[in-house]
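A single protein chain has been omitted; all remaining protein chains appear in their positions.
As written, the chains take the letters A, B, C, D and E, and residue 1 is the first residue of each chain.
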Amino acid sequence: MDGGLTQAESRELDARIQKRQVKEFMNVFGNLVDNCFTSCVDDFTSKALSGRENGCLSRCVLKSMTTQTRLGERFGELNAAMTAEMQQKMR
Amino acid sequence: MDGGLTQAESRELDARIQKRQVKEFMNVFGNLVDNCFTSCVDDFTSKALSGRENGCLSRCVLKSMTTQTRLGERFGELNAAMTAEMQQKMR
Amino acid sequence: MDGGLTQAESRELDARIQKRQVKEFMNVFGNLVDNCFTSCVDDFTSKALSGRENGCLSRCVLKSMTTQTRLGERFGELNAAMTAEMQQKMR
Amino acid sequence: MSFLGFGRPQPTSAEKIAAVENELKVVAEMHSRMVKICTLKCIDKTYREGELAKGEAVCLDRCAAKFFEAHQKISDQLQKETQAQQAGRGGGFGMQ
Amino acid sequence: MSFLGFGRPQPTSAEKIAAVENELKVVAEMHSRMVKICTLKCIDKTYREGELAKGEAVCLDRCAAKFFEAHQKISDQLQKETQAQQAGRGGGFGMQ
Partner (left out) sequence: MSFLGFGRPQPTSAEKIAAVENELKVVAEMHSRMVKICTLKCIDKTYREGELAKGEAVCLDRCAAKFFEAHQKISDQLQKETQAQQAGRGGGFGMQ
């Protein structure tokens, strides 16, 4: 994959990858907040979250994490399969 | 905040901040156009905006600006309060 | 437009333009997948696409390409007209 | 080596490249928003046909024209309102 | 004061600039998400009036407060769950 990068270059690549992961995580987090807030908060007669809203948000976070993990596993498997198939075709 | 940036570095930082503000403004503008067009324009029997559509767009722009300003103020207050609280905890 | 860029600079500019076009194309492709999948796939009783879903996806891709081309043409015309008008005003 | 240096007589090449790049980006975003919004407004989501129906095609043309008109009007109005606000209470539009 | 340079004593200027830039971006994105979501929750889409109705204004204020509270709670919960997961099966949250 890195065929002949110098040490400095591979450090640069690592830094970029880390930067991307931070960005990815921020996206996931932002989408989670959006989705859970949209689904759970609908009462604007007070400015503090109600018990019902808090419970809903907490369950939404849990479920979203499990969803994320499960889809992450599926994505990994499907991506590996697709990559293998494409490499097959290329020969 | 800038603890020991050279002049050249702090100019670089200013330039980046300005670049981000331009980007932010373009986003706000784009979202406003999207939102107002989606809400106000629904008649495709002619290719020019009707009087009703023009009026709706104009009111939508006004209301969106007030919304933006109001939420900007709230955001500033809430963010300041949150930052203060976090600094409190860190001590 | 490029008033006095050196050869190296105009190569750099070309590279950036190409990078943007790649990004643009990826966006168009991603939106197309999102839109067609959302519109066509709704049956999760099996893990393979059904004949109906495949047909729908294929027609969706065709229609999206025609839409993209048509709107691209309109966009080009309208943008040229707007640019001309703005240059008129500036004199 | 500065970047968006306003008020300076000679833009550097880096600035010229950045300006062209930015222009391209603005136009590309506007295009992308228009495609999204007009597809939503005009295209039947059942995709029973792979060809654009006549009505859909006409709708797309008009939607594009209206989108440009709206874009221009909103841009003009925003400029006016912002100037009025700045002349008034010194406030601004956007994130504070 | 360091940013991504874990365990290193002295952040370079480039790192400091990147840290400030990143902070700005995080705040701007949160702001942008809040505006989108609270506009959706509180503003009447018919735009029969150009002024914010009293009810809309109050709704925006409360929506902003609730959004910050939810943001904070979700952030805390995520941190706790991730730590619990890492202590447990060594799994993580996100893309694998």
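In this section, contacts are C-beta pairs under 8 Å (C-beta built on N, C-alpha and C of every residue); 3 or more make two chains touch, one makes a residue touch a chain.
Keep in mind it's a predicted model, so treat the numbers as computed, not measured.
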| item | value |
| --- | --- |
| Contact footprint on chain A, counting only the chain that is left out | 1-6, 9, 12-13, 16-17, 20, 24, 27-28, 31, 35-36, 39-40, 56, 58-60, 62-64, 66-68, 70-72, 74-75, 78-79, 82 |
| Touch residues of chain C, complete complex, unshown partner | 8, 11-12, 15-16, 18-19, 22, 24-26, 28-30, 32-34, 36-38, 40-42, 44-49, 53-54, 57-58, 61-62, 65, 68-69, 72-73, 75-76 |
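The definition used in the following text is that only the chains that are shown with their structure count from here on.
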Leaving out chain D, the still-touching groups: A, B, E | C
| item | value |
| --- | --- |
| Whole-Å separation of chain centres (CA-atom averages), chain B against chain C | 25 |
| Of all residues in chain B, the ones touching two or more other chains | 12, 16, 24, 28, 36, 40, 58, 62, 68, 72, 75 |
| Per-residue multi-chain contacts in chain E, two or more chains | 28, 31, 61, 65 |
